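Have a look at the structure below, then the notes.
With one protein chain held back, the other chains of the complex are shown just where they sit.
Here is subunit A:
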Amino acid sequence: MTRVLGPWETFLLAVLVLVYAANAWISPQFLTVGNQINLFQLSIEKIIIALVMAFVIINAEIDLSVGSMMGLSACAFATLVEAGTPAALACALCLGIGPAGGFLNGWFVARLGLPSLVVTLATLIGFRGLARILLEDRSIGGFPDWFAALGQRGLIGPVPLGLLSFLVLFALLYVVLEKGGFGRKTYVIGVSRDVAEFAGLDTARHKILIFMASGLVASYAGLLFAARVGAVRGDVGQGFELDIITMALLGGVSIFGGSGTLTGVGLAILIVLSLRNGMSLMNVTGHIQTGVVGLLLIASVLVPRLGARLARRAPA
């Protein structure tokens, strides 16, 4: 059992079962197919990005610019469509913005050796600035029906594109991180970049690739958001980076790099979403929801430390 699930994942699973059981017991609507899909859809952009954020943090970096990249991609899309570009072409162009921005982040971090906290804080401001320049104070909507349908209606049965993307990406990244050479390198570099360099790994190339993946997924999430809500303005995705990082950390990814699993992040995502959804169904909204998720994060930092301390004391 512990080989499949570490102690932290086991703990998260127990919490998740508890939250699901409590929600199902309190609200008859919780387990309906419609609500389960809404539960994911309402935060779909964040959870998709959180999967890649796990790679970034395991690699001992951080990417604060994902929310702004979402906004930039969505605003660029809206601007292009408004100017008469076919929506499909606009999508393709915007999916190019993400990796380009990610390359910029990665190059400064990996080649120039600047801290990713500083670099991505700068691009957080920079990408947002570009997004706001594109749209100023306007709101652009009226996208083609097929585009809106991708964000709002089921693609396979009742399951919309966003949720499908999340499931496919989870499966893909699970294999990459846990089974392949790329994943092993991500951990090794995260533990110690110097050791990885010494072992002959091209750490800079690896880091740049991860930042590009982060940018790509963020720009994709921006398009999903535009399709889901049907209109775009300059503040799309603003502040999302904090919720995204919260999910990754709650999933047991160490902020110092080198450890964490995608299973843990997946479970953490489910916990946060079902907790929020359950509170909404019980008509608890706003500040209290934010507070509960905050407490959860504090607990996720404290519990393992207390556990470790107790474990050290026990044999003595």
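As a working rule, contacts are C-beta pairs under 8 Å (C-beta built on N, C-alpha and C of every residue); 3 or more make two chains touch, one makes a residue touch a chain; residues count from 1.
The working rule: contacts and distances are computed from a predicted model.
Asker: Missing chain, UniProt name, options "Aspartate carbamoyltransferase", "Substrate-binding domain-containing protein", "ABC transmembrane type-1 domain-containing protein" or "Heme exporter protein C": which is it?
Answerer: According to UniProt, the chain not displayed is called "Substrate-binding domain-containing protein".
Asker: For a quick check of understanding: of A:I48, A:A148 or A:I245, which residue touches the chain that isn't displayed?
Answerer: A:A148
Asker: In the whole complex, not just what's shown, which of A:L5, A:A24 or A:L42 touches the removed chain?
Answerer: A:L42
Asker: Hey, which of A:G113, A:G200 or A:G239 is the one touching the hidden chain?
Answerer: A:G239
Asker: In the full complex, which residues of subunit A touch the absent chain?
Answerer: Output for subunit A: 29, 32, 34-35, 38, 42, 136-139, 141, 148, 151-152, 228-231, 233, 235, 239, 276-277, 280-281, 283, 285-287, 290.
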